[in-house]
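With one protein chain withheld, the remaining protein chains of the complex are depicted in position.
Read from first to last, the chains carry the letters A and B; within each, the first residue is number 1.
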Amino acid sequence: MKVRMLITILAVGLVFFAGYAALFIAPDERTMHEIQRIFYFHLGCWTAMFTALLLAFVANIGWLVERKRYWDWLSVSSVEVGVVCCTAGLMTGMLWGKPAWGIWWTWDARLTTCFILWLLYVSYLLLRGLIEEPERRATLSAVFGIFAFLDAPLVYASNRLWRTQHPSPVLFGGPSSGLDPTMVKVLMISMAAMVVVTGMVLAERYRLERLRHELDELRVAYEARAVQAGSAVSRASRS
Amino acid sequence: MRNFHFLFAAWMAVWAVFFVYQVSVARRVAQLRDEVERLKEQLREG
Partner (left out) sequence: MTTARAAAILLAKELRLEFRTRELLNATIVFALVVVVLFSFSFDPTSAESRRLGPGLLWIAFLFSGSLMLHPSFAREQVNQTLDALRMAPISSFAVLLGKMLANFLFLSAAEVVLVPVFAVLYNVSLAASVGRLTLVIALGTIGLSVTGTAFSAIAAHARMRELLLPLLLLPIVAPLLIAAVEATASLFTPQPTLDRAWLAFLAGFDIVFFTASWVLSDFLLEE
């Protein structure tokens, strides 16, 4: 309990610091000025999303190999949180695109593949809702999750492989890419803040999954007890 | 400040999305926790 409180306070602090840094510490950008500062939240969302989806991928493999329930709980939690991050990322992207490019959306490689990724993981969540038996649900959604993850590298590479409306990579890009050192530091803080917040939300979602399982087990035990009590009564009344 | 309202909207959007999600999960966790406690009590009594 105390540890969780401490982590929450640290996370909140980090978030506020990241926000302050993005707005006031980061230097002004040459062409876009203030609106460019969305960049720190925007990339934060994507870092958090890829981390969550990678975790989901590992969890999918974990379930198929080990069949321990916690892999399945981790899988659904990470995917859900990943979808949330993706949604936030797409929204920040649109809110940046409108003032910067004059359009809310375009069908270039980066945006299209990203939207497809969003659809894929939403389909994962829908699939889970349509399979009732827990073991089978875990296995089939794990298989689908692995297929879905095959799309993720494509999203990452899309603005390296094709020329897109979306800006070219600024980190690890070609010779003409690169960021001002202060911007890099602010970016790192923003990414850290988003990943920490995502981690906390993921933990809470995982807790929910674990509680659901505990509830199911208790219900089964309760019903077993009721059946036993019922048969004991009928035995007693017969003798 | 140019385009400040878009910047603000983006900041709000990010935290609103996370906040709404976290609240919805936390609410369900609290509900389930209550039910688990209730069932545990009933099993203890029976």
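The rule we apply is simple: a contact is a pair of C-beta atoms (placed from the backbone, for glycine too) under 8 Å apart; a residue touches a chain by one contact, two chains touch by 3 or more.
This one's a predicted model, so the numbers in the text were calculated from it and none came from an experiment.
Considering the whole complex, the hidden chain is in touch with A. The missing chain, though absent from the display, is touched by one residue of A:Ala11, A:Leu127 or A:Leu215; that residue is A:Leu127. Within chain A, the residues in touch with the undisplayed chain are 64, 112-113, 116, 119-120, 123, 126-127, 130-132, 136, 139-140, 142-144, 146-148, 150-151, 154.
Definition applied: only the chains that are shown with their structure count from here on.
Chain A contributes residues 19, 33-35, 37-38, 41-42, 44-45, 81, 84, 87-88, 91-92, 95-96, 98-99, 197-198, 200-201, 204-205, 207-208, 211-212, 214-215, 218-219, 221-222, 225-226, 229 to its touches with chain B in the complex.
Only residues 1-4, 6-7, 9-11, 13-14, 17-18, 21-22, 25-26, 28-29, 32-33, 35-36, 39-40, 42-43, 46 of chain B touch chain A when the two sit together in their complex.
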